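A protein chain is absent from this complex, but the other protein chains hold their places.
Order of writing sets the labels: A, B and C. Residues in every chain begin at 1.
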Amino acid sequence: MIGKTLNEIKIGDQAEFAKTISEFDIYMFAGITGDFNPVHINEDYAKQTFFKTRIAHGIMTAGFISTLLGTQLPGPGSIYIKQDLKFLAPVKIGDTITARVEVVEILDKKIWVRLKTTCFNQDDTQVLDGEAIISPPRAPKK
Amino acid sequence: MIGKTLNEIKIGDQAEFAKTISEFDIYMFAGITGDFNPVHINEDYAKQTFFKTRIAHGIMTAGFISTLLGTQLPGPGSIYIKQDLKFLAPVKIGDTITARVEVVEILDKKIWVRLKTTCFNQDDTQVLDGEAIISPPRAPKK
Amino acid sequence: MIGKTLNEIKIGDQAEFAKTISEFDIYMFAGITGDFNPVHINEDYAKQTFFKTRIAHGIMTAGFISTLLGTQLPGPGSIYIKQDLKFLAPVKIGDTITARVEVVEILDKKIWVRLKTTCFNQDDTQVLDGEAIISPPRAPKK
Partner (left out) sequence: MIGKTLNEIKIGDQAEFAKTISEFDIYMFAGITGDFNPVHINEDYAKQTFFKTRIAHGIMTAGFISTLLGTQLPGPGSIYIKQDLKFLAPVKIGDTITARVEVVEILDKKIWVRLKTTCFNQDDTQVLDGEAIISPPRAPKK
């Protein structure tokens, strides 16, 4: 249960995770965080907004980035340093979101890795853009 | 159900939200996002790490920032443009996290507001730092 | 709160439990177990498979058998020894699954009961077949 160490990571390495967003996801996310902004949990209100229907919390989509970093690339043992997020388009119930992370820089001195982090919906519309800085797991001592 | 418009927001405006983090929060967050990194859901593994016990997902803490922006300052009708996050310290089960947002700049031309976004635990250790850019709600047409 | 003891159980005794499967059930089951196989939580992927849509986890359906054994026949105080499962057909969101258990053998010496365990959908298609071995509750000491 150890992810990739700095030596095992190359620029261009990628990983993907996808999930169809359900009402359950949005309601549970509201329930955990307390973000009961009506645009997420009030269809009557939401249909009068620019979005026309309830939308997912932007930070929930960012959670799929965390899934990739913590379980695939680099994986277990990573320490999350920094995450920048730009919310580009709304995510609606029934959308299938594909999150991607791609290694873009290896910061040898700091033992950090920089990754491009993006999310797209089923129509290939980008909904999230950003960058993560991760400290990958160290090799276990021998 | 409309938050503060640009004219109603002043530099220095603040809001706070606090929650004691439960195992439920972490397990449910893993369940939504698929982030089953063992540091979150495997105590046997986690106690052998630097953290000594299971920790919350950093992005979950960021969700409390979203709660403030979407329900208090500016509140409903806001559009989330950007969020930068620095993860400074771990959050453990039983920690009480206080999230704060504070308006630091009003970008009149873009009709955007910049806020400092922070989270502290019960010992006043800062666990999250960052900044948000929000487009506050427009005044309803008369 | 005690189920049926060996003396109170007869061959041919039956019990039934039924539930309409919701997206919530599937997403929550994935969230508990970590089984984010895309066939369960990615509609875009699932529609390209043999199943044409997201399906429930087979083991979730088996959970309805456990419900019957643990709450009805024999009921509280039972000890679950063995369960064999054959997955015969997919379970989709909106399907109403009826689980049935029927006593087929009483193993006096071991103080065990053998039950046929089946699940059918609303069209009477069998989705699950199997057998359970249960140690029913002992009579409370007098």
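Basically, contacts are C-beta pairs under 8 Å (C-beta built on N, C-alpha and C of every residue); 3 or more make two chains touch, one makes a residue touch a chain.
Quick caveat, the model's predicted, so the values are computed rather than measured.
Residue-level contact of chain C with the missing chain is found at 1, 17, 19, 25, 28-29, 31-40, 42, 45, 49-50, 57-60, 62-67, 70-71, 75-87.
Summarising the interface, chain B meets the missing chain with residues 23-24, 27-28, 36, 38, 41-45, 54.
The criterion applied here is as follows: only the chains that are shown with their structure count from here on.
Residue numbering shows that chain A and chain B use the same positions for more than half of their mutual interface. Central chain (C-alpha centroid nearest the global protein C-alpha centroid): A.
Centres computed as Cα averages put chain A at a distance of 35 Å from chain C. For chain C, the set of residues that touch two or more other chains comprises 27-28, 36, 41.
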